[in-house]
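Encoded as structure tokens, the structure appears first; notes follow it.
Only a single protein chain was left out; the remaining protein chains are all shown in position.
Showing chain A:
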Amino acid sequence: MHKIDDHVACAVAGIMSDANIFINTARVQAQRYTFMYQEPMPVEQLVQFLCDTKQWYTQFGGLRPFGVSFLFAGWDKNYGFQLYMSDPSGNYGGWKAAAVGANNQAGQSILRQDYKDDVTSDELALKVDSTSLTSKKLELAEVFLTPLGNVKYHVHSHDSLTKLWPKHGVTQPAAETS
């Protein structure tokens, strides 16, 4: 999971080396926009720009497409909190809940069943991956608004994750010796 700008973060699934190029491109583009307009780049515009690049590789030059799927999460003043999913074809869509990577169909169907408009981030994350969960196997990150109105990106630490298990009734397997 990576922070693209103060108000946008992304999670990646696929070939990590391809993903790293992309994340850098996203970061540069976000800064370019802010340099030009002195405002944070609207989330959809950033996603659209990246997807245009992905699409280019499917049409020209005989190069292979990027082997990455992204989940972009961010906030802007136009549409508030947004989630976008994109794939190697360059297709993207806005979602209320989405999953990419291994077992993404299973993830999508669990989300479809259990998503409600008022669900919290920890509840959902733990539902989706509660089979063999330890705090070392899960990364949970959040994009949220502080009381002052600033957008913050926060990654939960291992300890705070461990505290979440009993809170949501997830039974933790016996602690592994690492």
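Assume a residue touches a chain if its C-beta (ideal position, glycine included) is under 8 Å from a C-beta of that chain, and two chains touch if they have at least 3 such contacts; residues count from 1.
Methods note: contacts and distances are computed from a predicted model.
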Quiz prompt | UniProt protein name of the chain not shown, from "Proteasome subunit beta", "Trafficking protein particle complex subunit", "Phospholipid-transporting ATPase" or "CTLH domain-containing protein" | solution = "Proteasome subunit beta"
Quiz item: In terms of residues, what is the contact footprint of the unshown chain on chain A?
Solution: 35-39, 42, 44-45, 77-78
